[in-house]
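Please find one structure pasted underneath; my questions will follow.
Left out: one protein chain. Kept in place: all the others.
Chain lettering (A, B and C) follows the sequence in which the chains are written, and residue indices restart at 1 in each chain.
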Amino acid sequence: MDFNDTKEEAEFRVEARSFLEKHLKPKDANSPRRPSGEDFLKRAKEWQKTKAEGGFAQITWPKEWGGRGGSSMQQVIWNQEESKFDAPTGPFTIGLGMCVPTVIAFGSDEHKKRYVEKALRGEEIWCQLFSEPAAGSDVAGVKTRAIKDGDEWVINGQKVWTTGAHFSDYGIVLTRTDPKAPKHKGLTMFIVDMHQKGVEAKPIHQASGGREFNEVYFTDVRIPDSDRLGEVGDGWKVALVTLMNERLAVGGSPGPDWKEIMEYARDTGSLSDQAFREKLADWYVAAQGYSLTKFRTQTALSRGGTPGPENSIGKIITANQLQDICNSAIEMQDHYGIMNDTDTMPANALFQQSFMWAPGLRIAGGTDEILKNIIAERVLGLPQDVRVDKKVPFDELKQG
Amino acid sequence: MDFNDTKEEAEFRVEARSFLEKHLKPKDANSPRRPSGEDFLKRAKEWQKTKAEGGFAQITWPKEWGGRGGSSMQQVIWNQEESKFDAPTGPFTIGLGMCVPTVIAFGSDEHKKRYVEKALRGEEIWCQLFSEPAAGSDVAGVKTRAIKDGDEWVINGQKVWTTGAHFSDYGIVLTRTDPKAPKHKGLTMFIVDMHQKGVEAKPIHQASGGREFNEVYFTDVRIPDSDRLGEVGDGWKVALVTLMNERLAVGGSPGPDWKEIMEYARDTGSLSDQAFREKLADWYVAAQGYSLTKFRTQTALSRGGTPGPENSIGKIITANQLQDICNSAIEMQDHYGIMNDTDTMPANALFQQSFMWAPGLRIAGGTDEILKNIIAERVLGLPQDVRVDKKVPFDELKQG
Amino acid sequence: MNFDFSEDQKFLAGEARKFLNAQCTTAHVREVLNDDDKSHHDGVWNKVVEMGWIGTAIPEEYGGLGLGMLELCVIAEEMGRALAPVPFASTTYFFAEALKAAGSEEQKKDVLEKVVSGEVVGCYAASEGPGNPEPSKLKTTFDGSKLTGTKIPVTDGDIATHAVVLAKEGSGASLVLVALTGEGVSRKKVSTLEPTRSHAEITFDGAPAQRLGKAGEGEDYHNRVLDHAAVLLAFEQLGGADRCLEMATEFAKDRYAFGRPIGGNQAIKHKLADMYVKNQVARSNCYYGAWALSTDASELPEAAASSRLAASEAYWFASKENIQTHGGMGFTWEVDCHLFYRRAKLLAVQAGSPKVWKEKLVSALERKNAA
Partner (left out) sequence: MNFDFSEDQKFLAGEARKFLNAQCTTAHVREVLNDDDKSHHDGVWNKVVEMGWIGTAIPEEYGGLGLGMLELCVIAEEMGRALAPVPFASTTYFFAEALKAAGSEEQKKDVLEKVVSGEVVGCYAASEGPGNPEPSKLKTTFDGSKLTGTKIPVTDGDIATHAVVLAKEGSGASLVLVALTGEGVSRKKVSTLEPTRSHAEITFDGAPAQRLGKAGEGEDYHNRVLDHAAVLLAFEQLGGADRCLEMATEFAKDRYAFGRPIGGNQAIKHKLADMYVKNQVARSNCYYGAWALSTDASELPEAAASSRLAASEAYWFASKENIQTHGGMGFTWEVDCHLFYRRAKLLAVQAGSPKVWKEKLVSALERKNAA
């Protein structure tokens, strides 16, 4: 049990930090929480390329794909250090964290040669096309249809909540190839070129006002059979690998945490309120519990473990805590707290902005309810819910 | 909307109060919360008789059965006034509140003549024999077997959690008469003489240390067919009437409430703690919500309504609040709070005693989970849980 | 004893619901939401004025219907349920109640009739920045005839014609009536989380104004206004919370996942049961508040506090878990869930946040227990 770096870790940390200092500005209170836009995307691509050239992109990946061939603990150290800087990393999280690992696991050698290094160098961005209007928590309920036509497949249907679809070059898309098979059996996964004819991304207007996610429509989109990932009908197996990687990626929240509301309370004179102090203690303990659990997971990974369902606890804690913290900060300001002008409000209206984001965080990447089911079934081994959809042909399932 | 008595109500209240003052002492801090024992039982029977003679027992029941033929609002007023006195009522709650109304609804004229007035006058006490070791939340899962033998039925099996079995004269017992029928279909209800051969009540040693409940064993107990309530196989229908009446009876808790912990906090100097004050406000609001909801129900009843599943909210609120209040009071006293001597501890160790009772209250008369299901299904009309036991013969059901 | 609204009051509620279902749908609400230049829906507002609802609890001698507070409570519930994007609360629960509580006979005669006719739109200005506007810490001052200072935010401050302002006068506080359309007043619309109700910053620079009631007794009047507004806002909150429960329940019955309605899952069932329990707790407390308000009972302070607290909690829970029940769809702009989430937060802080009311409640319980 040691929170301090080993000698080798300390050396790597120094190396990482000096690289970061050379290229980036440290994060400060004015750094945007959820940056977006053309300029940001450009900066992100440049930074990804710089990282790759410096040997800091995907540290654990083998050198042949442009990685460093380093340890998972080095990746942790890099992440810790990078997070202190105003690093534009968002657009690559899903591609490098979820999609490309799926390509590596199920793609052909040609796929790997063609896609992996370009993604790692920031030249191509990937998105994940699973969710649909009628397939949210029930991810396997996808209706987007792929029909074989010679050596090609023809795709028709609609995806939803696709992060970054409008700036992505490629995607992995989960489709239904056999509607007569039971739900989980008739699915197949493909690589899709997002620039081709028939693929259309439309931003979703969110409850928070923003438009970060997309609907993606597929109209007679043709995909060569060679761009299939895994066997026909094995799409669910492929998707599970993607989703397992998602669990490691989700959890953190860009929203204000215990420290920021503590500072806010100190500045506005509420820190002496005993009721607030007790709440603050609760937030701190749970937030620490989440961060420290990530360390435990990293230690397990560094000893050869795999990311398990126990990582689902992260988002349950952080999303709910974010909502609670924002609500408390607003109520602490009384009537004034309803105002949300970023120029005049305390903390740049961060609490108000995040108040509108929090409900989405509790849903994205698995609702609280789905995550608890995952813990109950896969960690504790409790019986599955009674499932009426397990053996029925998909096209005979009741859809409401 | 009027919280004040009408002229008639005010007159009745005066009459009730003067009757109570004549016969009982006002409740005070030393009145026992959960009285029991031989003497108490004797006092309870006497008081029930006195009430009956004064026309205050079961105010809404017709005069022919010894009731007053009064209004439900008069019953409310009586209950309000009686609760201010040290009235020994407990032993009759289940019999008069649940069992005898079931006899009235399903019994023959002979039954009503034989049993109703004696129960009302406190001469005979009734208990309810439904729960079994394998039939708790799943009340219909009873295994106690009744087999027809000529004009009689022979009962064998075990009941559990029977309040007052050891001092009861009669009971209503739910039995399985057809194990080949699906679970809810093969049940039949009987009146049973608790003093007869083969009926044995054994107190259950509770986690709280007390022994208020019983296991009841039936060994070749013979019941004449004339003591059947409802048709053979209709036991579940009969039981539902009993359980509907239970909902009105459960909800209140004899444990300490917001007022008592407020007084305790004032005496020990914790009332100035802002964190405590906010908790106190939450308790008050929820407790008021429960009490006032009872008034709304009474108003609905007085206008001809029936007690519905919405009354399930009472126990969800009070049982959890009791546990929370006791826990807070103990923690407020720090290490000292673990002591539970009634002679030396503040508030006669009421919080400590009730701390051990609270877990039982969250289970008895329907767990939190069952009550929420009742609200979801019967009030909100949400779909029932998937039930694998609906159509299967009872003796083929998996039992674990 | 009788703890329910009368048949007449229920009939009024039913009529109000029918009217609002037709005249004030969420499409009307969205007209205000989607147009930054719109501060309220004047079509809906004109109809509400026509219905005479503003005058529900205003005596006939001042042009009102003279019905009473219970009737205003049932209308408030319906207005909350409909998310009405109009200055009804500001004008009716705050401005008119302030006049009724503190105004002279002359002031009431002068103003209330115009309130009922819609000529005067009122607002109530207490807040001056972050935190509860404690009368002892006010910076806005009144010198007997002129008002100086800045109030922010003022709900409906940009569309009201008049305001009742809590201001410092000498060593105490006073309630002051001021026209917002005259000299010495400048106002600026401010952005909030709830764009279907407008808010302004109002700056008074020696604006001519008149005192309501006695000088230095502003704190008492203010508390009285807040107690009244608290009960009425609680009914709006209750209406909103109940609508959220209905929306979530309907959605849970219709939306299928894993081959059956999501409402068949206990995770959803028990969430909605929790919502139901909180809404019932709120409803019962609100009824008690309504009774205390209508009879001016000595229990009003604790009844107002507990109805407001119960309703704030119920609406908060119902509005956030309604989104959660709807899943991804609940987080889209097009689905109505977020309208309730926004409104719930506004109503929870508009007349003082739950923190402030918890302290008011416990103080009232202490006074009562000491008495």
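Remarks
Here is the rule we go by: a contact is a pair of C-beta atoms (placed from the backbone, for glycine too) under 8 Å apart; a residue touches a chain by one contact, two chains touch by 3 or more.
Please read all numbers here as calculations on a predicted model, not as lab measurements.
Across the complete structure, the visible chains that the omitted chain touches are A, B, C. In the complete complex, the hidden chain is touched by one of B:V160, B:V199 or B:V238, namely B:V160. Check C:M51, C:A179, C:A215 or C:A267 against the missing chain and you find that the one touching it is C:A267. Screening A:I317, A:I330, A:I363 or A:L397 for touch with the missing chain picks out A:I317.
Of the listed positions A:D234, A:E278 or A:D324, the one in contact with the omitted chain in the full complex is A:E278.
Interface residues of subunit B with the unshown chain, by the touch rule above, are 131, 133-134, 136-138, 141, 160-161, 183, 204-209, 268-269, 275, 323, 327, 330-341, 346, 352, 355-356, 359-360, 362-364, 367-369, 372-373, 385, 387-389, 392, 397-400. Across the interface with the omitted chain, subunit A contributes residues 1-6, 9, 73, 76-77, 259, 262-263, 266, 271, 274, 277-278, 280-282, 284-286, 288-293, 295-296, 298-300, 302-303, 310, 313, 316-317, 369, 371-373, 375-377, 379-386.
For subunit C, the residues touching the absent chain in the complete assembly are 265-267, 270.
Everything that follows uses one rule, which is that only the chains that are shown with their structure count from here on.
The distance from the centre of subunit A to the centre of subunit C, each centre being the mean of the chain's C-alpha atoms, comes to 40 Å.
Each chain gets one centre point, the mean of its Cα atoms, and the points for subunit A and subunit B are 51 Å apart. In subunit A, the residues that touch at least two other chains are 275, 385, 388. The residues of subunit C that reach two or more other chains are 260-261, 268, 355, listed in rising order.
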